[in-house]
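Apart from one protein chain that is not included, each protein chain of the complex appears where it belongs.
Here is subunit A:
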């Protein structure tokens, strides 16, 4: 079951940037693209744990700040020669507010 929580106004996330949401399972990076699409990914690069929220956003991809792996924010899959996957979360914008599907985050915590 999905459970959307309001995590704040879209305007608090910079265009082509990200903010993090703290959870008991670690941080989730919430990205906003140049055209206001939003994506949510685990804020941990599968390579060596780099904070993806601090990467450079370009189009719908983000480049990890530590060793420049590139991830498709839609699928969480590493691009190019690298192999890896970051968990993604459903996120949407309604009336200027960002809603994050927290069912997985909270369920895992309960388990």
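We adopt the following convention: contacts are C-beta pairs under 8 Å (C-beta built on N, C-alpha and C of every residue); 3 or more make two chains touch, one makes a residue touch a chain; residues count from 1.
Criterion: contacts and distances are computed from a predicted model.
Student: When one chain of this assembly is omitted, its UniProt record names it as which of these: "Thiazole synthase", "Glycolate oxidase iron-sulfur subunit", "Nitrite reductase large subunit NirB" or "2-oxoisovalerate dehydrogenase subunit alpha"?
Tutor: "Nitrite reductase large subunit NirB"
Student: Footprint of the hidden chain on subunit A, which residues?
Tutor: 3, 5, 7-8, 12-17, 19-24, 27, 30, 33-37, 39, 48-51, 54-61, 63, 65-66, 68, 70, 73-75, 88, 98, 100, 102-103, 105-107, 109-110
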